[in-house]
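Handing you a structure now.
Every protein chain but one is kept in place in this view of the complex.
Chain IDs A, B and C follow the sequence of writing; residue 1 opens each chain.
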Amino acid sequence: MNKSRLEAFSDGVLAIIITIMILELKIPEGTSLQAVRPLWPALCSYILSFVFIGIYWVNHHHLLHTVKKVNGAIMWANMLLLFSLSLVPFATGWMGATRFDKITVAIYGALLLICGLSFTILAAVIKKTYSQDTSITDALNKSKPKSILSTLFYIASIPISLFVNPLLSALLFVIVSVMWIIPSKAIEKALMEQDEK
Amino acid sequence: MNKSRLEAFSDGVLAIIITIMILELKIPEGTSLQAVRPLWPALCSYILSFVFIGIYWVNHHHLLHTVKKVNGAIMWANMLLLFSLSLVPFATGWMGATRFDKITVAIYGALLLICGLSFTILAAVIKKTYSQDTSITDALNKSKPKSILSTLFYIASIPISLFVNPLLSALLFVIVSVMWIIPSKAIEKALMEQDEK
Amino acid sequence: MNKSRLEAFSDGVLAIIITIMILELKIPEGTSLQAVRPLWPALCSYILSFVFIGIYWVNHHHLLHTVKKVNGAIMWANMLLLFSLSLVPFATGWMGATRFDKITVAIYGALLLICGLSFTILAAVIKKTYSQDTSITDALNKSKPKSILSTLFYIASIPISLFVNPLLSALLFVIVSVMWIIPSKAIEKALMEQDEK
Partner (left out) sequence: MNKSRLEAFSDGVLAIIITIMILELKIPEGTSLQAVRPLWPALCSYILSFVFIGIYWVNHHHLLHTVKKVNGAIMWANMLLLFSLSLVPFATGWMGATRFDKITVAIYGALLLICGLSFTILAAVIKKTYSQDTSITDALNKSKPKSILSTLFYIASIPISLFVNPLLSALLFVIVSVMWIIPSKAIEKALMEQDEK
């Protein structure tokens, strides 16, 4: 089986997920300050999720880059990841509509945890399928510290939101997202330098 | 005519169908237990349909894999399949909203039956077009027992939901979906072993 | 400029248009006959539009098949076609919601007319760009009688809906759609026979 249709389907689903969230940004009735105010938490929530789906898309891209053929196990692990991510618009809208209520932020954190685990499962399935190919396993090992750290942050965000402050959990999400955006650039530069040598 | 655009269009439609269903998961007003409770049947209904669309995507992938060129008959049989599948979000949402009411579960079963028949028609059209190509007809014959069993389960689900228990019909749907996920892996392993020989 | 991205974008837009219409099929409250009855006109309206978008997709496929490169004029003529078609879900939903009211059926007919004209413009722009290429112009000339007949039917459907009977106009739409599905198969067979010679 060729990977191109898997990529095309995943790209389609991710593109729809990332765009569908905007439908939760309900158009306010009128333009008064009072009508516009509920927009802010919804917009913040949307931006956060846009960045997360963006990170998943980039990482998905990287993960499948070295893979040549896909089998049923990879296909279904990929489906699991897409399923987890498809719940993000719902959690995003709910978190925004309740203005970062502690319960919805905890649920959002739990969903990010599930998405992270789904990605780990997909990576593990690919690793197992291509266990002889060191270039793939090396690339996967490289992002392991970030994966573990993110997982810890997601787990921490749940009690923090419930018992301390939901905005602190939101801050954890922002830190995780920044962590995934920045270093990938650093790694790439290192790779490019290596290429030049 | 080339099959690549048919695949791209089908992937697009399937990606939208699978993602659009999440829009039926209405964001609850508030976070009270009472507000959240109607979510459960909707979520279960969504998971079930996600798996079914996923199965159709995988099988569609397999079906078109060996096909090289498409004609008008294949195109329109494919359209019929996409049309049937496009009704799944509606049936899913309805079944979820009525908490697996016996009538909506029966309608869901009838729709799965229609989708199954549409797939069979598409397979038959491809088979007829490529009647000389034994590799295609062989692959189609292999999944015949599963197709027949699924059809029987779908047919049975309608009276069972109406006169016995809708949850029993839902169980039949789960059995069918598991049947399609698991064995495809088994077949694949067998194929891989053959390749190694 | 390469045509592959134009095709991919058009496929994406058409896939979304064809699937988005299902969102107009509002999930009924409950399962009583009274709740379900408004579904029928909406479902009929949806089926009709699904077939029309399907026809446009197939014809768009044929039209671009022989084209190798696209210029700005082709791109924007294509945009005009996509824009016209993007209004179909709206007209479909309106016609369904008003149970084939004479005004909405007339508007639907007018929209089909606009879509047809947009397609003719796109075909004309392609024809002009590739005026030396007889294979393209020949293919376009072949579907001319059908285009003219469809246009006449669309024009007729407007006064017929307003002053005679909207269902008669709906019948005209069905005749047009059947006309485009059936003969394309006939032409293809003729082409295949030619190929064999």
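By our rule, a contact is a pair of C-beta atoms (placed from the backbone, for glycine too) under 8 Å apart; a residue touches a chain by one contact, two chains touch by 3 or more.
Keep in mind it's a predicted model, so treat the numbers as computed, not measured.
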item	value
Omitted-chain contact residue, chosen from C:66, C:98 or C:147	C:98
Interface residues of subunit A (partner: the chain not displayed)	7-8, 11-12, 14-16, 18-20, 22-23, 25, 27-28, 30-31, 47, 50-51, 54, 57-58, 61-62, 65, 181, 184-185, 188, 192
Touching residues (missing chain, whole complex) on subunit C	1, 5, 8-9, 12-13, 15-17, 20, 23-24, 71-73, 75-76, 79, 82-83, 86-87, 89-90, 93-94, 97-98, 101, 103-104
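Everything below uses one rule, namely that only the chains that are shown with their structure count from here on.
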item	value
Computed distance of Cα centres, subunit C from subunit A, in Å	38
Per-residue overlap in subunit C, given as positions that touch at least 2 other chains	12
